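One protein chain is absent from this view; the other protein chains keep their places.
Chain nomenclature is as follows: A, B and C, assigned in order of appearance, with residue numbering initiated at 1 for each chain independently.
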Amino acid sequence: MYETIGLWVAAILTLAVFSFLYKENPLYRFAEHVVVGSSLGYTIVITYQRVLYPRLVEPVFLHGESLVLIVPAMLGLLYVTRFFPRIAWLSRYPMAFLLGMGMGMAFPYDMQAYILRQIQATLIPLYTPGAPWYNTLGAVVIVLGTLAGLIYFFFSKPHKGPFFGFGSKVGIWIIMIGFGATFGFTVMGRISLLIGRVQFLLSDWLGLLH
Amino acid sequence: MLKHLELLLLMVLLPFGIAQAQEVGPQDATAPAVDSSNPSDSSAVSLDTALEVVPPVEIAPPGAVTVSDFPNDAGDHLLVSFEPSPDEALGILVYRIYRRTPGATDGTEEWAVVKTVAAGDHTEIVDGYDPDYLVTQGTQYEYRVAAVTADCREIPGEVTVAQVVGRGEWFHTEKLKVLIGCIIFISLIFYYFKRAQMCHELYLRPIPGIDAIDEAIGRATEMGKPILYVPGLSGIEDVATIASLTILNRVAKKVAEYQTPLRVPNRDPIVYTVAEESVKQAYMEAGRPDSYEANSVFFVTDSQFAYVAAVNGLMTREKPATNFYLGMFWAESLLLAETGSLSGAIQIAGTDAITQLPFFITTCDYTLIGEELYAASAYLGREPKQVGSVKGQDACKGIVMTLVTVGIILSLVDIFTGGATDPSKSLLLKLQGLVDVTSLE
Amino acid sequence: MINWEKFLNIDRRWLYLLIAVVVIVPFFIRMGLPVVPSDEVRSIYNLVDSLGPDNAIFIGWDFDPGTEAENQPMGVAVLRHALDRHVPVFITAVSPLGQGLAEQGAASVFDTRIPGNFVYVPWAEWEPFRAAGYVGRDSLESAWKAAGNSLPEGARGWVFEGVDFALLGYLPYFGLVVLGMGTSIATQYPTDAYGNNLREMPMLRAHKNLREIDLAVTLAGSTACMYWVVYGTSRVGLPVAFGVTAVMATDYYPYIQSGQIVGMMGGLRGAAEYEVLEHEGGHTETTGKAYRGMDVQSLAHILIILFVILGNIAYFAGGFHKKTALKSGR
Partner (left out) sequence: MKRTVPMMIAMIGGIIMMIQYFIPHQVSQDVFNYYTEWAPLVGSFALVLGVGSLTRVHIHKIRAKAPNWPYSYAVLIPLYLIPVFAFFLPASIGGGTGKPSVFDFMYSRVQIPIQATMFSMLAFYIASAAFRAFRAKSALATILLVTAIIVMLAQVPIGDLFGRWLPDTGLWILRFPNLAAKRAIELGVGFGMLATCLKIIFGVERGWLGGAGE
């Protein structure tokens, strides 16, 4: 019973959203609004269950241990001051704590994973004996392509001369090929999402597929 | 991961040792295997009971245990190595490494199994990774390694008092390269911030997109049709939005000079107020504050697709000659640019959203790609913060470009000097070693 | 003379209708075109296939309902494969909504009404066996069988919660959670998503931190997947594999080449490839939803390509390109 009603509600809502393709209508608007409220409502429940209860309520209020956790809780509560204009500035404290420390923590890790590792992976041999020609060509494309791409996004020198002029031309071509790949994959992804919904309607709801 | 190995091996060899197992306890054959499956759980394994069993084959115990400090830690790890038993081939399956704190309970504290290693595998382990058996800084432990045979016998080695205690270090030597990278980056960025604040003449190359912007405004003026400017759908905290607002100021100035109508629909209320301010100011600077139309900058709605519907409606009704989409966009980019392209407008886009860029490139006449948007706005705005940021990042890119160029040269040299086949001769690999941080993983 | 302007300005609802037809009809005319797995997917499959009960993997359900169609089949495929190999699986989520999707994904694998699934034994249900000391997987299964439990028709095996499977669920600031798990999983997750004590679970006792984990597969529709690389791989060398939406997939090839990630499933196609490998490896009786979608995907791509070509023909034949060309354009 629960399953059947659920299936029908899900199917009707799916169709309600699709109806927008024909024309904007109240059913679509209803679905659009419900989703905003329900996602936040769901998040409240999960956040309490996963964070506030095990990390604050249980240790501090039920067992009376780790009383130091009251400090971050108070800090977090300062967010609420945002609704009282006169003391709203207090809400900057928890933000400063999270933002500052978060950024500081991320900095060296980002340097390691996004910069150093990537440079290292670009310093590869152009020619490896025994490699098939398409891989050798590939290695050349990786190294020269990355260099050319960097030249294109380099703003301190005009795009003139053999290095910067030619380099930036190659760079934009490489970048366009990269965007072409993104384009193709984006089309693919959007269609996949539609396939998912069609599968739901045809298979789960109408039971037409096996 | 090796902890379960013992169980696996025992299961395989169980038939051989089953007689022995039954002597140990009267349970069914699987039960003892269950107990030993998680040696670390049964931290109270007593060595004495194991000793009572009389070994049928004489197997020498494992040899000396050496404990050394583990580098680059908080003093909470120890490097333990042992000499394997010379009779390893005679049926030793695994080694168990035991640890205890001496003197805590007058020497009777129970031994804890901190690690189990398969025989023939490595004989060096790092103690302290297991959060249930933490190593405390400054404590002198005792270690003992026992060999375990296929028939579940334990042959314990000598008790060794650890030669060292765990010491915490104040600098992680493996992270030196990351530190150097960080220092170079931070100094370059701050150097250029200072430079940009002190003198305003830092060179930035002109971006072709800026000419396209001017040309497109001119085209709209010729046709006597309005210009549409969408400052992205994101909030003011987005760098792309800030860059877009700088460019809007420039566009508004030109528009004020040419007396062309301007339409700036907004999705974010804060962006709306800033955009309105900026346009008003531009009209003032152009000397035509009177020709500013009060409703040319307006707030539409905060709902993404309702916003698109409204802007698309505007495009079909008023048929603007030029559309600007600069800022942060999501899926709506497609719908906006499609409608604009059908209305025959010239379209200029710019965003740092990589997934939306391909759509803009194929539907618009000119597209500012990613950082070009920031650079264009820094070029136009000449705001020290933005110029300094672009210049500082450029300097870093310059370093990377140099490294890659040197890499290319070394790679070519390697082909002729034989470094391509012999890694020890390769100059490229030496250069690669400078940025190699894989040892941290 | 064709009126190109009218042709191009066709009501878009006709185009919508064509797409709708193309994604519905092929479901009824099965073509069963072969899907050839790529190296990027094969390396994930091979890694999971080389693992056994002594190893453990993480699957991060790091996406929201919006990309469910692409990410969910990947998650289900990897989960199925790992459970069939008796590799213990920890499941986490970057967002609250992801936890719900993980529960749904797991439920679809544990639905015994469908053959080829697994029988789920909740933590509380085998409590007496635990008390009796049966915590090793094989001894537990034999004891469980000896107690009169038998596998229903078509089921592939038992999944004991706490031995084979644990749903850890969502925690905020997931980058920090990954960092913290590098030291100890249990301090980050004292309990699983159902409130069971994680420290008591045999699979946690054998794998106490990320150093003892052999693979983390993150299924993501956003850059959240990078948490595992930046904070997991960089800190404790955790092997990470990506299962990302097609939209993002092209961005992560640099990380495969640099060796920071083991492999990648890109979009529904990636999931279909995994399903094919799994089916060939004898881990499933049939291929799943993703593979079935591939026929449709093929035809839809052909249609879109046709649209692009027709649109461009009309555009150039109608002379529209002359109207808007910019001198400084490119």
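The criterion applied here is as follows: contacts are C-beta pairs under 8 Å (C-beta built on N, C-alpha and C of every residue); 3 or more make two chains touch, one makes a residue touch a chain.
Small disclaimer: the values here were computed from a predicted structure and weren't measured.
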item	value
Residue of C:Ala93, C:Leu179 or C:Leu238 in touch with the missing chain, whole complex considered	C:Leu179
For chain C, the residues touching the chain missing from this view	8-10, 12, 15-16, 18-20, 23, 33-36, 38, 64-69, 97, 100-101, 104, 171-173, 176-177, 179-180, 188, 246, 250-254, 257, 267, 269, 294-295, 297-305, 307-308, 310-312, 315, 321, 325, 329-330
Touching residues (missing chain, whole complex) on chain A	2, 6-7, 9-11, 13-14, 17-18, 20-21, 29-45, 47-49, 51-52, 55-56, 69, 71-73, 75-77, 79-80, 82-83, 85-86, 88-89, 91-111, 114-115, 118-119, 121-122, 134, 137-139, 141-146, 148-150, 152-153, 171-181, 183-188, 190-191, 193-194, 196-197, 200
Sites on chain B contacted by the missing partner chain, in the whole complex	72-76, 137, 168-172, 175, 178-179, 182, 185-186, 189-190, 193, 236-237, 239, 242, 270, 331, 334-335, 337-338, 341-342, 352, 354, 358-359, 361-363, 365, 370-371, 374, 385, 389, 392-393, 396-397, 400
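The rule is short, and it goes like this: only the chains that are shown with their structure count from here on.
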item	value
Graph class of chain-chain contacts, one of line, ring, star, complete, other	complete
Winner on C-beta contact pairs when A-C is weighed against B-C	A-C
Rounded Å distance between chain A and chain C, as computed from the means of their C-alpha atoms	16
Centroid distance [mean C-alpha coordinates] between chain C and chain B, Å	21
Interface hub residues of chain C, defined as touching at least two other chains	233-235, 247, 251, 259, 330
Touching two or more other chains - residue numbers and ranges from chain B	354-355, 438, 440
Footprint of chain B on chain A - complex, ascending	20, 24, 32, 107-108, 111-112, 115-117, 119-120, 122-129, 143-144, 146-147, 150-151, 153-159, 175-176, 179-180, 182-183, 186
Residues of chain C that touch chain A when the two form their complex	13, 16, 19, 23-24, 27-28, 66-70, 72, 96-97, 99-100, 169-173, 175-176, 179, 190-191, 193, 226, 229-231, 233-235, 245-247, 249-251, 254, 257-260, 266-269, 289, 292-293, 296-297, 300-301, 304, 330
Residues of chain B that touch chain A when the two form their complex	175, 177-179, 181-182, 185, 203-207, 303, 305, 309, 354-355, 357-359, 361-362, 369-372, 375, 390-391, 394-395, 397-398, 400-401, 403-405, 407-408, 411-412, 414-415, 420-421, 426, 428, 431-432, 435-438, 440
